[in-house]
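I'd like to ask some things about the structure below.
Note that one protein chain is taken out, while the other chains of the complex remain in position.
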Amino acid sequence: MENFLQQLLNGLSLGGIYALIALGYTMVYGVLKLINFAHGDLFTIGAYVGFTLLVSVGITDSVDPMAALIIMGATVMLFVATLGVGLERAAYRPLRHSPRLSAVVSALGASIFFQNAVMLIYGARFHVYPQGLFTKSTLSLFGLYLPLVKVFVLMVSLVVMTLLYFFIQKTLTGAAIRAVAIDHNAARLVGINVDKVVTIVFVVGPALGGLAGLMVGLLYGQITFTMGWLYGLKAFTAAILGGIGNIPGAMLGGIILGIIESMASAYLSIAWKDAVTFVVLILILTIRPTGILGERIAEKV
Amino acid sequence: MILLAVQRITKTFGGLVAVNNVSFEVESGSIVGLIGPNGAGKTTVFNIITGIYRPDKGEIVFNGQSITLKKSHEIVKQGIARTFQTIRLFSQLSVLENVLSGFHCRTKSWVFGAIFRFPWERREERQKVEEAMKLLHFVGIERYYNLPASSLSYGNQRLLEIARALATSPQLLILDEPAGGMNEKESAELIELIRRIRDRGITVLLIEHDMNVVMDICEKVVVLEYGSKIAEGTPEEIKRNPRVIEAYLGTDGEER
Amino acid sequence: MLLKVEGLVVKYGHIEALHGIDLHVEEGEVVTILGANGAGKSTTLLTISGLIRPEKGSISFNHKPIHKLQPHEIVRLGIAQVPEGRRLFGTLTVRENLLLGAITQKDKQGVARMEDRIYNLFPILKERSSQLAGTLSGGEQQMLAIGRALMSRPKLLLLDEPSLGLAPLLVKSIFETLEEINRNEGVTVLLVEQNARAALSIAHRGYVMETGRIVLSEEAKSLLVNPDVKKAYLGGH
Amino acid sequence: MKRPVSFNPLWVFFIVIFALPPLLDPYWVDVLNNVGLYAILGISLNLIVGHTGLFNLGHAAFYAIGAYTSAILNTKYHMPILSILPLSGFTAGLFAFMVMRPIIHLRGDYLCIVTIGVGEIVRIALVNNIFGITGGSNGIFGIARPELFGYVIRSPHQFFYLIWIFLIITVVVFKRLEHSRVGRAFNCIRDDEIAAQGCGINVASYKLTAFVIGATWAGMTGNIFATKMTIISPESFSFWESVIMFTIVILGGAGSIEGTIIGAFLIIGLPEIFRDLSSARMLVFGLAMVIMMILRPRGLIPPKLRSYNVRSILERDYSV
Partner (left out) sequence: NGANEVKIGLMGPMTGKWASEGQEMKQVLDLLVEDVNAKGGVNGMKVNLVVEDDGGDPRTAALAAQKLVTQKVIAVIGTYGSAVTEASQGIFNEAKVIQIANGSTAIRLTEKKLPYFFRTCPRDDEQAKVAVQTIRKLGFKNIAILHDNTTYAKGLAEEAKGLLEKEAGGVKIVFFDALTPGEQDYTAILTKLKSASPDMVFFTGYYPEAGLLLKQKKEMKWDVPFIGGDATNNPDLVKIAGKEAAVGFYFLSAPLPKDLPSGEAKTLLEAFSKKYGNPPNSIYAVLAGDGFRVIIKAIETTKSTDPDKLADYLHKELKDFPGFTGSIAFDEKGDRVGEVYRVYKVDEKGQFILQP
């Protein structure tokens, strides 16, 4: 029982990270119907910018940890958002009216580009966040273990999801974003500045990806230029699982993915864990073809 | 002889009853119109007949045989072809190929035939190309045979859809608002075409909001409102039916 | 002169769809464009709204050139369009659709007032304000499309086949509403219609388009009796 | 009735390519061999992605099944490697049939993640030495060289002819398929599923057919890959491989065989040309992918409308 609860906690905290990345993924997908394969690499860049701030700039030397955390979060989000906007301008906007899969290939190209750019700038070695800055305390309840940072990450994901949900569902800008998602040209005809809306999406999505990168850096300490690929794939899986384009779905998908992974490790085989995850995903999709929270879009003929 | 019998079909979407216990029959060789206000459930009835939706209750009998549970592509084989309210062509294929696709259910060539090009397969293909050209000629757009379907004007796309439906050699042709977006002269031409189709021995069931078309060619008209049938009869009867005038035609319904 | 289009040439890829269109609309007028399928009517309206860039020619609104502006800037100047096929935001509510129509408006109270006026014009929309637009009936959708366009308080309303796919009763009420909007709200209307008879009955003037050219421009009354127009667009009825 | 296939400039291209190897050193010939292999894989994937419009990012799974079938039968039972070619195709096709059948109704990106999943499941199964026959992450080594008419194929130059002749066969087969009732049915599904059903096309069964044909062909390619490398391991069939095949198809022009071949040249050949850039080469490659897509959004050689020669019919009179 204790084991089970511990594994549940493990899965929950891992799922929190997946959720945070998946939120950005889903956001971009929702509006452009584009699988942004470069999202994982923006995540990596977030982790590296955080590293630079901590190690090269030495931000914790001059301010106290809490303030440092806030400054880092803001800088990372700003930087990655800028990159995201640039990425959209350069690689996606010219393809907005082209076949959908062309943009997917452009995204793959951008992913390769970013990944190798990070390698050329920082080198191929692993980089390590300074230890013990924020990771000290561990919650110990009934013999279960849960580092506070993980609780923090989970909270951040939840807060971000809630904010995003309200932003998209309850504000006029949110409605404009949804309108663009439904029909670009109709949106332009009512006077929505579609470029602006897409820019907003490419500020928010990548900023969240970057933030997740920073979190992973702080949480696990070790970062490398290839790490985004795996996280990106996991986040994509999570987003699909929850119903792609759906914000609470991305959150739910992330959490469930995390839990499936830790349960598969615990009770089946660690080596087969990822295969088990995909089998579960496929089973869920055969029952709910548009994901757990995805709307069933019966096509109106 | 009764070709198609719609028997007490009901269909709900979520809480909404889109079609409510509707029955009517279509005589072989006739032209029947289905009219009613927007959202009355007309298209839904068509979708049920052609197997795109499955009814919650009721039955569809075609040629004395129940086709209620059949899949869309099987129903085509049985002899029911249709066009769509919003045009659905194969936009990246040529006009000719769109019609050739319609022959799909009447031809057999398969993967091995395609790869080895047996003489009989080639003969079949040649024959179908010829027939397709005839159909294009029949609806009057044969000169565009080599253009992408998406480059046709709206009216011609509608005609192409009809040609493609005819290629499946249907006994019953179902048209969903064929005159939508056409001006009066064009709809007059369409009326001619529908008559010629009927003269080939094909029964026609159509939805239309253009009363000129409906009153001109239909032998029988069925009227739906809020998913239920409210009237059925000859155009003359329908025109005078107060319930239909109130729900659908308006007082000067004859005008438009 | 509210709208002036001169020598407008539009291409889709290599194919020229408009070969030099000239037309104008005076303030307070209802002007209709008739034409067969594929004549280029929708293309003309979309170019005025800035969704398509013209190859040559100019469009000016209130004596200001607008053919280089973005669509949202054009809406801000006071041109709204009810596009072909309505193009509502189906998974948004009726109210959200309306509010998005006013997204170019800064004045919050003005927007609220406008919303009330739309609800007065189309009472059914008020009843359905929290329903998803995609689940409305065809006629209701058309009302919403017009309402959405009016929310931006346009000086000029462009309508592309508003009667398409509508039941006869609704067609009638849509045209009555259009007349009313023009008369009571002072909105200028440029109307594209296949239903030539109905369009000409409310229009002051009309243009006839054929394969990318304007071939006729006359008073609505005289178009109604013009034998060529009768033959081509009014059919035998 | 249709324009005969032999008029295609593609054949001129093949003649030129076949004249090349004697002028090239083994390295460049081997590059051409890789291009050829990926062109075949691309063409087989093109049927699924380009023609039928199904988003498949797990094609490497079928390729792997074919390669492993060959490797196991050859190393364990000493069957001549080329004689297993049809069997490798069959196994891969059967596998595709069985796994795709329950999930073929999924749409767009949902199908995409499922194909990724299938690819990963296969790779993980191989790594974990499933049934004790795949050799785990070591893979299988000591696969025999192919033998044709008592002549052992060994050097890159010899392999060139094997691979490129197979490519030509592939082109002929897939061209014919494309120009047939079946090919049209695939295209119909891509353009509009509902209308396709309205033409009597059994959409699910044709989608499955596309997968099975594509997988069969990828499986046969796996056989040639196995004998060329003589060692195969799960790493050669990672998600990344599927991504490469997918990119080849889209970059070349989805639905176009000519495009796919050019795509293979670019995706496989370009990094070799950039070799001198050393560690920056993948950076340049990624950039090149983006730029090429922007310059040619529909691919380098988008598919052309199939043309039919109907002049003789047009001249006739059809009074019906």
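Remarks
Which chain is which? They are A, B, C and D, in the order written, and residues in each are numbered from 1.
In this section, a residue touches a chain if its C-beta (ideal position, glycine included) is under 8 Å from a C-beta of that chain, and two chains touch if they have at least 3 such contacts.
The structure displayed is predicted, hence computed values, not measured ones.
One chain is not depicted; across the entire complex it touches A, D.
Interface note: of D:Ser88, D:Thr115, D:Ser236 or D:Ser256, the residue touching the hidden chain in the full complex is D:Ser236.
When you scan A:Asn3, A:Ser62 or A:Thr171 for touch with the missing chain, the hit is A:Asn3. Residues 3, 6-7, 10-11, 13-14, 17, 116, 119, 123-126, 128, 131-132, 135, 138, 140, 145, 147, 216, 219-222, 224, 226-227, 230, 261-262, 265-266, 269-271, 273-274 are the ones on chain A that touch the missing chain.
Mapped onto chain D, the interface with the missing chain covers residues 25-28, 30-31, 34, 127-128, 136-139, 141, 154-156, 229-231, 233, 235-236, 272, 275, 278-279, 281-282.
Here, only the chains that are shown with their structure count from here on.
Touching chain A and chain B together: C, D. Chain centre most remote from that of chain C: D (centre = mean of CA atoms). With centres defined as mean CA coordinates, chain D is found 50 Å away from chain C. Among all residues of chain A, those that touch two or more other chains are 301. Chain contacts: chain C has no residue touching two or more partner chains.
Partner chain B is touched in their complex by these residues of chain C: 15, 34, 36-38, 85, 135-140, 161, 164-172, 194-198, 231-237. For chain A in complex with chain C, the residues that touch the partner chain are 172, 175-176, 178-179, 182-183, 185-194, 295, 300. By the touch criterion given at the top, residues 29, 35, 90-91, 94-95, 98-99, 101-106, 108-117, 119-120, 124, 233, 236-237, 240, 244, 269, 271-272, 274-275, 278-279, 281-282, 285-286, 289-291, 299, 301 of chain A touch chain D in their complex.
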